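All protein chains of the complex are present and in place, except for one that has been dropped.
Let's turn to chain A:
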Amino acid sequence: MQIELKNLHYSYPSGGEVLKGINLVIGGTEPVAIIGQNGAGKTTAVKHFNGILRPTSGEVLINGENIETRSTAQWSKKVGYVFQNPDDQLFLESVRKEFEFGPRQIKMPEKEIKRRNEWVAELVGMSEKLDMHPFDLTPSEKKFCTIGAVLMMDPDVLIFDEPTCGQDVQGNHRLLSIIKALKERGKLCITISHDMKFVVSSFRRIIVMCGGEVILDGRAEEVFAQTEILKKSFVAPPPVTKVAQGAGLKKTVFTTEAFMEALEDERKV
């Protein structure tokens, strides 16, 4: 799968340009993280990936095909979007119904629905909660319920909008294992997150947005080495990275092990 944005501009009907000419190619199966402060245009950008929003000018191509050729409902078989706020997505009276709703709409065979349901419920940790009402779930469980509902559709691309918000240690672990499992199945995951520890733990490619533009795009080590540009975009590297940078270590590190290796290198000099 490949998503390509060509000079994408977007203005909300109420006025104000939110995206100011974005050029981007995202493809393959390597998970990609999009970071940047509130209002940078992250959500607006990803909502173009399956046509929830349509460009004011410029082009969005999915595998070379212009987004305008199909409806959002049609694209959602290929590109699944998990909303930032679970309450914007959940509307049925049980987790199971949430999971089965999408597949039934696209007439997925019942056998296939059942098979996928088991795999998805296990992956998102909902096996024991399939008969619960989504409104009785904790905020973190609601998030996993919405992720599960989108995974049920078996799209080639998954977009997670702030999945880390309100998650604890275990929740973040589960998210990482979901992203890993999807990569193994040949899926492309694109994730928006404010949690830098989470971002560096599983995303090699990082895209930084600021004021409706992409200001950095590259390997995590390269991106977080650009301290001045990051400061301007109000993005701070993870704590361990900041300590290394503050103490003058030359390498950009994201783990304590890498930190110690970098420290040993400096000691030898």
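By definition in this document, a residue touches a chain if its C-beta (ideal position, glycine included) is under 8 Å from a C-beta of that chain, and two chains touch if they have at least 3 such contacts; residues count from 1.
By our rule, contacts and distances are computed from a predicted model.
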Chain left out of the displayed complex - its UniProt protein name, from "Cell shape-determining protein MreC", "Coenzyme F420-reducing hydrogenase delta subunit", "ABC transporter ATP-binding protein" or "4Fe-4S dicluster protein": "ABC transporter ATP-binding protein"
Selected from A:Gly41, A:Pro134, A:Gly171 or A:Gly212 as touching the chain missing from the view: A:Gly171
Options A:Asn23, A:Gln105 or A:Thr138, residue touching the unrepresented chain: A:Thr138
Hidden partner chain, residues of chain A it touches: 36-39, 84-85, 136, 138-140, 165-171, 194, 196-197, 234-236, 238-240, 242-244, 246-249, 256, 259-260, 263, 266-267
